[in-house]
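Sharing a structure with you now.
With one protein chain removed, the remaining protein chains of the complex are shown where they sit.
Should a chain be cited, it is by its letter among A, B and C, assigned in written order, with residues numbered from 1 in that chain.
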Amino acid sequence: MFLYILKRVLATIPVMVIVAIFVFLLLRLTPGDPAAILAGDAATPAQLERIRERLGLNDPLLTQFITWMGQLLRGDLGTSLLSNTSVAGMLADRLGPTINIALMTIVISVVMAVPMGVIAAWRHRTWVDFLVMSFSVLGFSVPVFVIGYILIQIFAIDLRWVPVQGYKSPADGFGAFFSRAILPSLTLATIYIALIARMTRASMLEVLGEDYIRTARAKGVRENVVLFRHALRNAAVPILTIIGTGFALLISGVVVTESVFNIPGIGRLTVDAILARDYPVIQAMILLTAGIYVFVNLLVDISYSFFDPRIRY
Amino acid sequence: MLTLRSALKETRGLAAALLTGTALLMPGALSAQQDTSTITAVMHSGLRVLDPVITTAHITRDHGYMIYDVLTAVDADFKPQPQMASWEISEDGLTYTFTLRDGLLFHDGAPVTGADVVASLSRWGKRDSGGQLIFDVTASLEAPDDKTIVWTLTKPFAPLLDVISKQSAVPPFIMPARVAATSSDETITEYVGSGPFVFNEAEYEPGVSVTYDKFDGYVPRDEPASWMAGGKVVNVDKVVWTTMPDALTALNALSAGEIDYLEQVQIDLMPILSGNPDVTVEKRDELGYVTIGRPNFLHPPFDNKLIRQAAMAALDQESMLATMQGDPEYYNVCGAIFGCSTPLGDESGSETLTGGADPEKSKALLEEAGYDGTPIVLMAPTDVISLINQPVVAAQALREGGFTVDLQTMDWQSVVQRRAQQSPVTEGGWNMFFTNWMVPEVSDPLINVMVNGRGNDAWFGWPTDEEIEALRADFVAAPDAATQKEVAVKIQEHVMDNVNYIMMGEYIIPQARRNTIQNMIPSPVPVFWNMTKEAE
Amino acid sequence: MTEIPTSRHSAFQVLTGLFSLPAGARIGIGPMIAAVILLIIVLASVLAPLYVPYNPLSMDALSRLKPPSEAHWLGTDPYGRDTFSRVMTGGRVSLLIGVGAAVVSVAVGLMIGLVAGFFRAADGVIMRIMDSLMAIPAILLAIALVALNGPSLSSVIIAITVPEVPRVVRLVRSVVLSAREEPYVEAAIALGSSMPKILIQHLMPNTFAPLIVQGTYICASAILIEAILSFLGAGVSTEIPTWGNIMAEGRTYFQIKPGLIFWPGLMLSLCILAINLLGDTARDLLDPRMKKREG
């Protein structure tokens, strides 16, 4: 097990290096000049040139890359070109909201989607199945910002149950956190629920056709036990996999939700940074999100063995 | 009776439980704003750059006015007034002597000295175009003692006080000498000013929110506040600026009382607020903004004056402003390049712009110029709301006027980068883009960068225009206001004929506030002194 | 003489043979409705220029944000453009993006996946690169790519394609890996067939069924991602109406003129719904296990 984890962690190194190179090149080939953004509308070309020189943007690409990698290896994420603050500090400020909302989304999604999928598979080809599937396809079909607006309209404006926007850390009180996080989480959750419910249903359908399900029924086991004890655990691996790979979708959704609900998270930070060509921030953020994705999927892989004893590392 | 009482008791218990439950669900937001000592404001953009000298970004200027103070400032009549210092001008107009008033302190407790002022002005002079002009004729800038600054010129520079008092892009904010020692190409890293608010560094999240605390050591002037001049009396303990990337969310937050103040409201969205008795939508000041189109003089077809004139003939202010703003209450068809309500404003030569487009004239001019149908590349930003409409409307109008248009959409940063490219269109260049200025930023020939005609040293578009340079020199040399105005009208006429840029009219973006916010100063820059907050 | 079913094979049977479709598989009413809806949307979009009442680009500052009327069936947008004309025309580009992204992702993914699945030497390197591409959040990558190439139709398609390719590669690779163990492939090796021949003639057809299914999902999600990119200001040019950028432009007017979001949103949702439903149906029909059960 330990060896396996070590191996997997080592295997992420080339992945992260490729991500780093890719992002670095992509950014440097993208038009945009952080100096111009820094200086504003009325700067002259000579002033811009001096600022570029200061920021090290005139160095050869390779030098810039080596400098950046050197910093990374020392654990230094660099300094924002615009705000002149440390990227690590910005990241520390921004990571909390995103992670908390993401966790809440995952919890909501799993709690809702798995039973939905199980029931749909159990009542295969009935109206229940049709309903669940329709909902989940609908979750795929409506753009996430539309869902956000609709939820705000209903719950924040018409019913006034929760605030329209903003974020409070759970440290400020769970109620304060929850009331602000619930709408963004639900917004994000729709597509995730759709994804997980679908996969749960498909996986359960497959498992329910297995011999050991017939064995369980032949033993006179009650249907709910058949579904949740015998079938669901066997169906878990693909469900876990989709939770892991769906995490990428979640990160994408976060970018939008954070705009709609005005949450100071890393999604918005990254988009703002891209629009402002704040290279150190973009690089750090994409590396970070890629790292989180890889980490989540490592967790998922490891959790397989918890659900399925045949998988041993 | 007994049962009734116990029933009541039970109900009360239930109500209490419900209340606690609800309180758990909706704490904070609504009640936090009952706090009359804190103002939460949503500004037009997120604050990321904290150096008000290195950048011309409005949000950073606004930040500058919060934590820094200036020597002199303009009042609502465009007149320079003493702020940190009073002044005396020598008879020959070559020596300016400033005397700092008493009680000026930096936020770290140190008094403001002449040396700080000299360092700050010097750094500003390297960055600001107006400042550069003054420093071109500066013999010396010295502080003989802690209270006095002497500025000696080699030849008279009549608008000097106007330039250092200007309220926008870039005012000479006064910083401690050690901070002002930072190179003008590098951003400062210490944010200490002597202004009415203190920058709360711990609560600063770049692009998201910034918090200002009242500076108890600030001594306001005695005069009433007028624009950037007068006494800056702070009536709250704390001002929080937050950014909301989504305009609709910001409006909803204001409606719900989660924020107190919204700097900019899209006109189209005003109906959402109109039904809310707790919210007021209003114009903060009457000057507002101008929106302009700038052709590229280096490459065909806009290197040809006739074709520039054709473009101007094809464009019409009314339809563009109407698309941008909708409600005529919030725009002003105005052909004056220096603004219609400024001392130098004049509308000469702008008939086609203000009187409706003349596509036939445009076609005729194109014919005459021998326009070959080469598409003109129009850069259209997608992520700055106040700039989205102009290129789209212009593209349509130009097509109707006989142009072939290639409307290229990109994010604003790509526009910013690409407009600096002098290469031909085929190699990443461009033909035209649109941008906006606050009226005070274009209100005279020294401040208005678009009337600079120095070729490569001119603003993007790079016109080489000796005629206009001569007129600008006349302006600097003009001894009195009447002469200045004469020169300004000539510049107006020249710009309309040569089409250095196309003035597309004035507009105003209203602000919205909860009614608890009172006594805000009408000013182009949103300022938070004088403002009061009442309980709801 | 052994008995053999004697029916002549029809084109349908050739097709079913190609995709392992079980003969006589029943297609329910749902997918039929979905197919009809999709057909109507596609036809309506493709033929839009023939019947829409206004040029979707022509603006009229004097009739901005008008409510539905006889002149403007669905009202007008902030530029005074006719919403009905824009929504109907918008489908063309949205569908083009969907189909384009699906075709490109599937084609590129197929090629890479075949190589990765069959040549062990290339597998490791290719899969590491694919892992990396998968780890980069799609939307951020898309924004960056669009910023790089400018917001043209092709950059949006490329932006959507890049993160999808790894998924297709994984799918193709896994199909190839399992098909490679099939006895008929081993028989082909024993018959002296060359590697490229085995790859293309024996292995590649196995990937078609799952790829068709995957393609429908990519198509649906591409249309959706285009909408999100437009929302974030990184979509196709505002001059080309798509459902996505019509919604993105209309988003601030959500409370005062919900039609700007509702109508393109309805078309988009119906379209994605139909495509997904057809994809699900195709998956059920093409599932080899179904065949085994009936066979």
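By definition in this document, a residue touches a chain if its C-beta (ideal position, glycine included) is under 8 Å from a C-beta of that chain, and two chains touch if they have at least 3 such contacts.
What we mean here is this: contacts and distances are computed from a predicted model.
Asker: Out of "ABC transporter", "Acyl-CoA dehydrogenase", "NADH-quinone oxidoreductase subunit K" or "Sarcosine oxidase subunit beta family protein", what name does the UniProt record list for the absent chain?
Answerer: Answer from the record: the omitted chain is "ABC transporter".
Asker: When the whole complex is taken into account, which chains on show are touched by the absent chain?
Answerer: A, C
Asker: From the list C:Ala188, C:Ile256 or C:Leu270, pick the residue that touches the absent chain.
Answerer: C:Ala188
Asker: Which residues does chain A use to touch the chain missing from this display?
Answerer: 3, 6-7, 124-125, 210-212, 214-223, 225, 229-230, 233-234, 307-310
Asker: Spell out, residue by residue, where the missing chain touches chain C.
Answerer: Within chain C, the residues touching the omitted chain are 1-2, 4-5, 9, 13, 17-18, 20, 23, 182-184, 186-195, 197, 202, 205, 291, 295.
What we mean here is this: only the chains that are shown with their structure count from here on.
Asker: With contacts defined as at the top, give the pair, B-C or A-C, that has more of them.
Answerer: Between the chain pairs B-C and A-C, A-C carries more contacts.
Asker: Can you check how far apart chain B and chain C are, centre to centre, with Cα atoms defining each centre and the answer in Å?
Answerer: Inter-chain centre distance comes to 46 Å.
Asker: For chain A versus chain C, what separation do you get between their C-alpha means, in angstrom?
Answerer: 23
Asker: Could you tell me which residues belong to chain A and also touch two or more other chains?
Answerer: 31-32, 149, 259, 275
Asker: Touching at least two other chains at once: which residues of chain B meet that condition?
Answerer: 246, 248, 383, 411, 413-414
Asker: Which residues of chain C touch chain A in their complex?
Answerer: Touch list, chain C to chain A: 30, 128-129, 131-140, 143-145, 147-148, 163, 220-221, 224-225, 227-228, 231-233, 244, 247, 251, 254-255, 261, 265, 268-270, 272-273, 276-277, 280, 289.
Asker: Could you pull out which chain C residues touch chain B in their complex?
Answerer: Touching chain B: residues 57-59, 61-62, 64-65, 78-80, 147, 150-151, 233-239, 251-256 of chain C.
Asker: Show me the residue ranges of chain B that touch chain C in the complex, using the header's touch definition.
Answerer: 246-248, 266, 268-269, 271-272, 318-320, 322-323, 326, 380, 382-383, 385, 388-389, 392-393, 395-396, 407-411, 413-414
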